[in-house]
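Below is a structure I'd like to ask you about.
For this view, one protein chain was removed and the others were kept in their places.
Take a look at chain A:
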């Protein structure tokens, strides 16, 4: 028997998230799932991420809801205050806007406003991402709004093992975590996670070592950065790629250590560049490492515009491998 035969078969990100929820529900009766269409009679979600859970754990613990985002998050908050660990699905990230009062004014703040008497251990799963021709209201990356809200944690995995490990940690965490799933990469395969594996929140991962420039990214754009390696290598640029994994609180230590080594930083994300997560990272790195930087910190994100429908416009909207390679190479000139 060869080594490869003993390894688990690669899984898709979507399967890893499903497995993380199933394993958490097996380990802890307090873990419950709610959201639009999440139970099996409704096909386990519009993309099927929660498929099988209600058949296995019952519709008491996996509950399809009305299309009522405020009621969904309110129900999750209330149940979390009395011992449950709800995983609430807000189908698409744009629909979180309908529940912002519950998320920002309540979930994020109840621990602080109660002086630590209560806390809100909920996970809000939500999917998004351009590339599916869904236009202006179904695929925005709005992570900076939540990262800017004290009390919220924001997570965005880029591969199956991290998706599993971050989901397990998000469920374990005593506070609200927004878990951003990238819809177009749900079917991306990768190494299967070990059952029970945890990826700690707030810890980045160096996805590829390099010496000339650091590229910080997350979610689907991280895969674009990895796809840019060949072009960068061909141009003689050795890029170190850091997968942020947790957007808030972000791992300053790992990012600073990498930039200290390379002297250059490019931040790439799918969200609109202006006022985005990249601005926070750029400001911190510029301030901490001003004298060690060999070039100004650079950011690559979407233009200041809503997501367009027309295919060539949509393709040009979010950073892709070619653009990331070009930006990284030009930083090293």
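Following the convention adopted for this analysis, a residue touches a chain if its C-beta (ideal position, glycine included) is under 8 Å from a C-beta of that chain, and two chains touch if they have at least 3 such contacts; residues count from 1.
Rule of thumb we're sticking to: contacts and distances are computed from a predicted model.
Q: Missing chain, UniProt name, options "ATP-binding cassette domain-containing protein", "Molybdopterin-dependent oxidoreductase", "Pyruvate dehydrogenase" or "Sugar ABC transporter permease": which is it?
A: "Pyruvate dehydrogenase"
Q: Which one touches the absent chain: A:50, A:80 or A:214?
A: With A:50, A:80 or A:214 as choices, the missing chain is touched by A:80.
Q: Which is it among A:12, A:47, A:71 or A:206 that touches the chain not included here?
A: Checking the options A:12, A:47, A:71 or A:206, the one contacting the hidden chain is A:71.
Q: Using the document's contact rule, name the residues of chain A that touch the chain not shown here.
A: Residues in contact with the chain left out: 32, 60-61, 63, 65-66, 68-71, 73-84, 86, 101-102, 105-106, 110-119, 150-151, 153, 169-170, 172-175, 198, 200-202, 249.
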